[in-house]
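Yeah, one chain of the complex is gone here, protein chain that is, but the others are all in their spots.
Moving on to subunit A:
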Amino acid sequence: MSLSLDDVKRVANLARIEISEDEACRTLTQLSGIFGLIEQMQAVDTSAITPMSHAQDVMQRLRADAVTEIDQRELFQSVAPQVEAGLYLVPKVIE
């Protein structure tokens, strides 16, 4: 499988990372090298194997449906780039 420049640009857009034409070209070379390495995986027949998503086979814990957090909005918003009246400010999305 070979990666194209369009693939790099498409993925960069999906990942919301701005990328210049120049960077995209360099990235293509590096990613092609890495995918060359990754391709080694395809040589193994794994049809009978169950995927392993996690190191320990444990069940998700359940907890009582009770309020456990206290209100720390002011503290958390003290490190935000832009807030007003307790709200995080972002550029207008809907006209």
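Of note:
One rule holds in what follows: a contact is a pair of C-beta atoms (placed from the backbone, for glycine too) under 8 Å apart; a residue touches a chain by one contact, two chains touch by 3 or more; residues count from 1.
In this section, contacts and distances are computed from a predicted model.
Remark: of the listed names "YCII-related domain-containing protein", "Glutamyl-tRNA(Gln) amidotransferase subunit A", "Germination protein GerB" or "Copper-binding protein, plastocyanin/azurin family", the one matching the undisplayed chain in UniProt is "Glutamyl-tRNA(Gln) amidotransferase subunit A". Which of A:Glu18, A:Asp65 or A:Glu84 touches the hidden chain is settled by the complete complex: it is A:Glu18.
Mapped onto subunit A, the footprint of the missing chain covers residues 3, 7-8, 11-12, 14-19, 27, 30-31, 33-42, 44, 46, 49-56, 58, 60-61, 63, 72, 75-76, 78-82, 88, 90-93.
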